[in-house]
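This is the structure, below, for whatever I ask next.
One protein chain is absent from this view; the other protein chains keep their places.
Take a look at subunit A:
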Amino acid sequence: MSSNQKAAWAQTLSQNQQTVGSPGDHGGLGNLKPETVIETLQQVSNSDSVTGMTVRIVELAGNSNDEIRMWAAEALERAIQPSADEISSLIKVLEENEEGEVRYWAATMLGRLGGAAAQAGQALSDCLDKSLHLPARERSAWALCQIGEAAAVAKDSLSKAAEDAPPRLKRLATEALKRIGEAA
């Protein structure tokens, strides 16, 4: 991927976009045509590694258009590599965007950064506690596990989930507690 290509994608996807995390906006398109966004997301998802576009694509994962949402998820799953300078924006999305899938992907991206995303511990803990979207809660527990010792702030939330949650979440929370405990 050339830097020109990346810049073109970023420009396409961010054209007249709404403010990050603004109420009621789940990856709003502004005046962008959906097909343009889909085509760009397809190109991104077919690339090996794309950096610097994480937050915008996380937002698009909450778009009301099924196809945009699916291709955003594909891009996040296959191609997007979050970077440390995106952490505070991802935390903001996690805290302010109530859309379950947006939170799911924000947590996933923070988890991919591992210990570098230590400052996300509280936001992930809150998502684990309060989100109504089970996959988002599961990914928060997974992300806390990836962060490890520095996620000690989430111990109470994790303990609660480890005691009383659906099987997968319970297992993830238990494993996160182990990692935090082992590292401490």
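Please note the rule applied: a residue touches a chain if its C-beta (ideal position, glycine included) is under 8 Å from a C-beta of that chain, and two chains touch if they have at least 3 such contacts; residues count from 1.
In this text, contacts and distances are computed from a predicted model.
Per UniProt, the protein behind the absent chain is "Endonuclease/Exonuclease/phosphatase family protein"; the candidates were "Dihydroxyacetone kinase subunit DhaK", "ABC transporter substrate-binding protein", "Sulfite reductase (NADPH) hemoprotein beta-component" or "Endonuclease/Exonuclease/phosphatase family protein". Note on the undisplayed chain: of the listed residues A:R56, A:R78, A:K92 or A:K155, the one touching it is A:R78.
Only one residue from A:M70, A:A118 or A:A152 touches the chain missing from this view: A:M70.
The set of subunit A residues touching the chain not shown comprises 42, 45-46, 48, 66-67, 69-71, 73-74, 77-78, 100-101, 104, 108, 111-112, 114, 133-135, 138, 142, 145-146, 166-168, 171-172, 175.
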